[in-house]
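Only one protein chain is missing from this complex, and each of the others stays in its spot.
As written, the chains take the letters A, B and C, and residue 1 is the first residue of each chain.
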């Protein structure tokens, strides 16, 4: 459930309905001080939370083309870049977590819903290729709302194959991929690299699935079950290894990396 | 549903409840002339139905020991041998089906319920080993009521591992195993080699499962669903490839062997 | 069944010709010259109409209820077929069919979604929308093909993977990823034929192949034009505009290198002459199977991976620019 902003300074919590001071959230790793609800967080904040301080070296940036000549796409990209300070929805680089080296990829929802166009796909593929070449594990934090970047049409769809194959090549080298699903991980992002982790962790309450809940509701004309497509629901249905609350994610991933050195 | 004999000459059909003349059954491959119900049939009759005439060369026979010193087991074996004319519950040898060579193994329910003791296990393992050595496919017809031969205790249990491993070694040579499940294939026979076929066929109405229906009913204290554990039920639940009526089994297996030469 | 709007002038003309012929036969009068002239005009009109179809008209053609389904192609293209059921885990999905077939004497594994030909069948087949167990069945059969070195042929015609509660519960997203990954590394030749609709991840899950062929009036896209329009303009009736933007036709996809060849259909669409369409598909499969069979499987997999690795358009940014 996305947090609806009420004005610039306050935001309403989807967990408890209370208004939370935005500046406060930054101090709590975007956890609601009242109920612990996990708000979405940006890639830079996530990086700070997850990677050892000063350990991150980003990959060279890539910038989107407009392969279909989709009207307004360039403008849309430019806006998103300005709003987020990111080149595209993936922040990828080399990092250390709990003292162990890895390649870290973070999908940022705030950049066009974390959708996977050519840039995100290529960055992820480079992440797995680099990791394979250096025999490093990959840690990916996914939050891709619908997965597809419509404006790149078929090119967006093909990124699913491209990234899944990159995972496959990395995996066949006997290397570890820890996939962390954050709110929301849906569609093409979920149905490709994100669900191919050796170990799949999720944050509490994160929406995880293929078809969005509204689409399922419309298609089936039935009321969705309580907690449908939440991380808790995915755990119950056998789709993820564990739910890890945000404050423990870095420590948990650190242990996993250490155990797979 | 086993056919309850009413006297020496007639037998009541579990499909339609009519009395069927036993001699008649032998002419119809043990199909009820009235409703087509598949009666159980012995290994020699099954062999005649399935293998090309004159193509069968049996493996050297093995005879059961009494590894646990189980009281009365030798006597039980001797009786079964006399009643069935078989050495034990498995008839194994080299055969041709539709002109293609294979190793054929048939479990006969009438020998102690088609249960798997050391002899059945060893014969099956030899079947897969011989097939692997000569690069031949294996066709197995299973009808093991409860699977386990209680009188051999742990030795019977271990035949599950032994036969499953023989399938695995044969399979890793890239060779074909067609498993045909006939009424009834349950317990340890089903939970080992019989369900490891590349292709799993079943006869209509055959009972297929792990725990027997009475055990499930007692354990769960609920009424069993209509058609529970029948071949049709297994097909619906994704556990078998196809249901093949008895008159078409030889032709179907023949095609499969031809396609895998 | 309703004809398409754009076909109406042609259908009317064809009817007129047919009437005239019948009149000739009854009246013993000779209108052969007039008939010949009308037929020439019909032929021109037909070519004009179908040469200038818009992308969305092709989308509608791809959805024509009389369009051949996977089982039709299996019947028309292969000499023998044994359907195999089940995922050995949960169930047997009627929305996906598969099994071993004989292609000119050679065993191949065939898999594809199956739409129904009428309402009753469509309900039984869930309109060709697969559940996870359908994809798992496909995966199982493809792994079986790999074991025995059989080529895999997939037919693709589905608007997407089923969006439902149970499908989500049983891992729709996960199983699509697994299919994509497994096909990518499958050590046997794979040909995918997009015969009708190629909708999103549900189609890609059967579409990772060494050769990807597409019928003339099929479409393949990350999103259906209706849903695209509904996201862009909150108005799904503007699907025709969205179809233009999405570049979902075989011509565009061939240009982008997404597909390898376009299988021409009879004028008016595959449903106008199923047998012709079947022969076409068979001819293309024959040609490409022959090529693939000459290639070592290691090389096939390498090239399959390289093919997808290349797809994507972006700019490298020199650090000075930032």
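Note that a contact is a pair of C-beta atoms (placed from the backbone, for glycine too) under 8 Å apart; a residue touches a chain by one contact, two chains touch by 3 or more.
As the structure is a computational prediction, the values presented were derived from the model and not from experiment.
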Considering the whole complex, which of A:112, A:181 or A:252 touches the chain not shown?
-> A:252
Contact residue for the chain not shown (choose from C:10, C:174, C:229 or C:262) = C:174
So which of B:84, B:100, B:118 or B:182 would be touching the chain we can't see?
-> B:118
Quick one: which of B:17, B:168 or B:247 touches the chain that's been left out?
-> B:168
For the chain that got dropped from the picture, name the residues of chain A it touches.
-> 171, 174, 176, 198-199, 235-242, 252, 255-256, 259-260
Pick out the residues on chain B that sit against the missing chain.
-> 60-68, 70-71, 87, 118-119, 121-122, 125, 147-150, 152-162, 164-165, 167-169, 172, 186-188, 190-196, 208-211, 215-216, 219-220, 222, 224-225, 228-229, 233, 237-239
Since one chain has been left out of the picture, which residues of chain C touch it in the full complex?
-> 88-90, 136, 170-171, 174
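Here is the rule we go by: only the chains that are shown with their structure count from here on.
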Taking each chain's centre as the average of its Cα atoms, which chain lies closest to the overall Cα centroid?
-> C
What whole-number Å value describes the gap between the mean CA coordinates of chain A and chain B?
-> 51
Centre to centre, by mean C-alpha position, how many angstrom separate chain A and chain C?
-> 32
Cα centroid separation between chain B and chain C, in whole Å?
-> 42
Note: chain A residues in touch with at least two other chains are none
